[in-house]
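As you look at this complex, bear in mind that one protein chain is not there, while each of the others sits in place.
Each chain carries a letter (A and B) given by its place in the written order, and its residues are counted from 1.
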Amino acid sequence: MTVVACLKWVIPRVDDDDRFAGISAADQSALEFALLSARPGEDVVAVSAGPLGAERALRDAVACGLSRAIRIDLDPRASSSAVASSIASAVAGARLVWCGDYSLDRGTGSMPGFLAARLGIGQALGLIDVTIGDDSMSVVRRLDGARREIMRVTGPAVLSVEGSTARLRRASLRGVLAADNAIIDVIAGMSSPIDAVDEKPYRPRARALAAPSGTSALDRVRSLTDAGTATQRSETVVLDPPEAAARIVGALRDWGYLG
Amino acid sequence: MNRPDANDADVIVVGAGPAGSCAAIAAARAGRRVILIERGPFPGSKNMYGGVVYPRILDELVPRWWETAPVQRWVVRRSTMILSETGALSVDYRSNAWGQPPYNGATAYRPDFDEWLSRQAVAAGAQLVTSTTVTGLLRDASGRVVGVRTDRPDGDLTASVVIACDGVNSFLAKEAGLYSATDPSNFTLGVKETLALPKHVIDERFGVRDDQGVDIEILGGTSGVNGGGFVYTNLDTIALGVVLKLPKLAAQKKRPEEIIATLKAHPAIAPLIEGAEVKEYSAHVIPEAGYSMMPTMVTDGMVVAGDAAALCLAAGIWLEGVNFAMASGMCAGEAAAAAVARNDVSAKGLAPYTDKLNATFVLRDHKKLRKVPGLVLSDRVQQRYPAFVTSVVERVFRVDNPQPKPGLRRIVRQERKRAGIKLSELIRDGWTGLRGFG
Partner (left out) sequence: MSALVAVVPVRAGVVPAGGLEAIAEAGGRAILIGSGASTATTDLGAARDVTVVDINVSDPQAWGRAAADVLSRLGLADSVVVPASPDGRDLAPHLALALGVELFSGATEVTPTRVRVARRGGLAIAEHRPAGRFVATLQPGVRGVDPASMAPTVNNVDIGAPESSTAVMSQEVLPPDVSTMDLAEAPRIVGGGAGLTDAERFAQLAEFAKSIDASMGVTRVITDRGWAPHQRQIGTTGIVVDPKLYLAFGVSGAVQHTSGLGQPDHIISVNTDAHCPMMQMADLAIVSDANAVLDELAALLSKDSAS
């Protein structure tokens, strides 16, 4: 049996400088859990679907003590479901597949769900706590409204974890030196639709408003236009730290938060 | 440790800055097994400097380096500027030939340059290990250095020779006992801002085009703290900074940011950088006093190169370190490889390293200029000469018609007195300067 870690190689910068590329904190946690949850005799395999540069991340993972690393040669813009299909064919039969809860660039968190569907195994996603037992695991998942769900994992499953759930071990120096020459299996990815679209900076959209509450027409207009409230006076200022601090305290006083 | 082949490597190089990468290239070229250890996530990731390299020395190590090196602009103008509070005197030299192969100097970003240089080391056969910090030296019973300890689990590595290229204030050179006490007056603080401007604006303001660049060194303008300044052009940024004498800085209770701000506001500087956006602010210590503070360079099983050996020339109109680092790294790599081949890595076996340094510009320049840092950073040169020189020039060039022009000799005498400079001092400093620079 095998335990798999899915690692996405990302360049977390707008200038696409790949010297700063790597895997996210969430994927590092996933790798650590893969190493921790493998039973004696089980292989631990890391998979990354991406360009050649991804092999650097895989080598770093190998240095931490993997049995095998696979790179699926795939356009980094491939859709989550295409990534999942490619990964599924490379790791079929795995007992556990660990993922990060979302990737830094696409950031949809949907690859693990697609992967579970393709592999036909269970899923437990968005985990904030994992306790590994002898024959089952207890995991905690976030729900909305700050509620949490406790689940038990007894069979094959895809699990995705948040970044702070585990700290990746530091690879030994021998591991690092050996990983330089490790062989990384390269598999051709399935050709897939590319979601190539332009990206623009995020700007909040106008929100729908609840019905105006005032009784007179004037009140309603006032509450709709927010006239007379502080939100109208938005301003941007460049200040030295001491001036900035004074300005903040001043604003808190003006707005009545400080005596 | 008498069986060298049982070692993890023949040569371990600590630090993949310019010195380390060149040491690794040289040793690997000579057929040695080399491991190059760098604490950053990639070589150069955290390294900073002013911004100009003079890579002539690479002709030997990386033939036709200018075709692949990540250069911003080729320096075709070098100026030295003397600033008084409001005036400025520039000596400006331009040579468009410097903008042609084989080139002279270039502006470059260190993360680009250092990473590129480390790739040359890997291509030569060295193994590069990043994100790994060397935390100590391994020694045998006789005290000879036989390897390093790193911050990774299972992190000891053995080698016949360790080359310490870990930069200024070298922890390894100190641990090996090669430095006598370090005196803060031997260091300066370098502070730099990277200022963004569109390329065509930089071209216009500095009178250059295409990939031509400018290197300006500044005397004065550091708010009374002894030191100097610099302005370099990159493609679409300007590097502007100051180097400040540490004890003076402390005594004057000025913050480096304030000094940079004052320099930026100087009438001769402000128009060059007007409208620029600050992209980055960084600071780093520089070994300043040059020849007089150099450590012993060699001990049993170890040599020291680059800033770690204080091989940096920061004397007012010169701010060079990368070239010395590369040259000394190369010599260290060659000497280490030869010592391994001869199976004598004692201090004596490694001594050819120092001989090589003495025979090249590395130590010759430092010896020749050994008094210059002291002179350039002296209170006289720093506090009084800029005002003196600029007021002399101001009076020579001022047109006071219908008054007749005064004679130059008279102006000099008057201004020297006004600046409080004794004639004997002026003569002595002139002589030191002539001998040093000449």
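In this section, a residue touches a chain if its C-beta (ideal position, glycine included) is under 8 Å from a C-beta of that chain, and two chains touch if they have at least 3 such contacts.
Just so we're clear, the structure is a prediction, and the values are computed from it rather than from any experiment.
Asker: Given the contact rule set out at the top, which of the displayed chains would the hidden chain touch in the full complex?
Answerer: A
Asker: With respect to the chain omitted from the figure, which of A:Leu36, A:Ala117 or A:Ala178 is a touching residue?
Answerer: The single option touching the absent chain is A:Ala117.
Asker: Touching the hidden chain in the full complex, which residues of chain A are there? Just list them.
Answerer: 24-26, 79-81, 84, 104-110, 113-114, 116-117, 121-126, 128, 138, 141-157, 162-164, 167, 195, 197-205, 207-211, 229-231, 233-242, 244-249, 251-252, 255, 257-258
Quick note on the criterion: only the chains that are shown with their structure count from here on.
Asker: For chain A and chain B, let me know how many angstrom lie between their CA-based centres, rounded off.
Answerer: Chain A and chain B have C-alpha centres separated by 42 Å.
Asker: Please name which positions on chain A make contact with chain B in the complex.
Answerer: 19-20, 22, 170-177, 180
Asker: Could you list, by residue number, the parts of chain B that touch chain A in their complex?
Answerer: Its residues touching chain A are 8, 35, 41-42, 45, 111, 115, 127, 129, 132, 150, 152-157.
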